[in-house]
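Heads up: the structure comes next, in structure tokens.
The block that comes next holds subunit A.
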Amino acid sequence: MPNFWSDPFGFIIQGFNNLLLSWGWPASTVQVVGDALGAFVLVAGSLFFCLLLIWAERKIGGRVQDRLGPNRVGPFGLFQAVADMLKIFTKEFVTPTGVDKVVYNLAPILSVAAVIMLWAVIPFTITFYGNDLNVGVLYLVAVGGLAEMGIVMAGWGSNNKFALLGAFRAVAQLVSYEVPMVISLLLPVMLSGSMKLNEIVRSQDVWFILSAPIAAIIFFISSIAENGRAPFDLMEAESEIVAGFNIEYSGLKFGFFFVGDFLHAFTIALLFSVLFLGGWRGPGADQIPLLGFVYLMLKTTIMYFVGLLVRFSLPRFRIDQMMNINWKMLTPLALGAVIATALIDKGVSRFLVTLTPVLYAIVRTAILLLANALVLWTGMDLMGNVLERRERRVVAIEPRPVARPEPLPVEPEQSEGEVP
Partner candidate 1 sequence: MIPLYWYLVFSIALFCIGLFGVLARKNAVAMLMGIELMLNAVNINLIAFWRYFFAGSTQTDTTRALAFVAIVFVSAAAEAAVGLALIISVYRRRQTIIPEDMNILKG
Partner candidate 2 sequence: MILQLFFIVIAAVTLISAIFVVTAKRLMHAALWLVLALFGVAVLFAFLEASFYAVVQVLVYIGAIAILIIFAVMLTRRMMDEKGAQLNKGWWVAAVAAAALFAGLLAALGAWAGFQEGPGAAPDTAVLTQFGIDLVDPSKVAIPFEVASILLLAALVGAIYIAADKKGGKG
């Protein structure tokens, strides 16, 4: 029986199971009921946690843009998000004519469910983790793919030309940014030898951001694009097609698209810290699971803050720039990183086997770091002159629009004196 202070989650679960067993329920039903309750807590918890995220995002956004952010309702404006929630719960659902009922209503639910389902496999502490699925990493990407289905349904279901166009531009962006994400996730799986997220965290004696920095950068960039945030937020950008795919939604359905959006921002930080920053690992995390949870939350808030800074400081990309970045820079770089890491690590590890485990880890990480630096340098160099050459050619061709005054209609000389 873990004592309460060191491991509250384990204590509650253990206590609950013992209580049910004492009522004489068979072990299987206790396990199922425990699963159901754990799932309910996680799902409901993540939905209400989103309120805190909305408040945090608006507050930090305000401070970054040198303004206060919500501070009226409650201390530091904490209850602003709750007030917004109550308001939006009583909003009217305006459903336009000719709408495909089932598809129209299923879209917001699917786009929120796709984000919440990511929480099922995240390991919070050494004892408390949602589920140790042995295909955890692929499950994350597959569930991320379901969000695109939600967007397609939203665009097509609302029977609106602009929503349809907006939805397909959004899906084109999401689909193309999932390629570098899937390839960069290969590296943590390679280095840890397992797809279980718990196993990945446990084998991160050296954080994977050190031994696979390129994969970490590409994963972070493509998950921001997958979330449709700041530099890649072409989906609901004002300058683009009206309001993207969620034009025809109102009330809580419209709200749920943004609940999914805010929750996804935090989930990205959580996944990044689990996959690349060593999850709950830290001094003393094995003995005291609560400490592990604190470490995880610390790393996640830092990454969440970095995500917000990126969101509030970078201007928006044009859609062709966005596609160029993805297909010409991120995907080749991710493939290069996988190839370089695989070859160099396998080639070198034969000679390192004589070293002591600690030294082995350090030297291997140093070599991997070098490999990544090499790939990054050649990538940037290659990318650089490819993009420049194209830019120079394009600029050379087009006549530069110089503000030249209109040639005045030249009257014949002798009419100089007349007043026009």
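Behind the choice of candidates: all candidates are chains of the complex that A comes from, given by their letters.
As a working rule, contacts are C-beta pairs under 8 Å (C-beta built on N, C-alpha and C of every residue); 3 or more make two chains touch, one makes a residue touch a chain; residues count from 1.
Bear in mind the structure is a predicted one, so any value in this text is a computation, not a measurement.
Although all of 1 or 2 belong to the complex, subunit A touches just one of them, candidate 2. Every residue of subunit A that touches candidate 2 in the complex is listed here, in rising order: 103, 133-135, 138-139, 141-143, 145-146, 148-149, 152-153, 156, 164, 168, 171, 175, 178, 193, 195.
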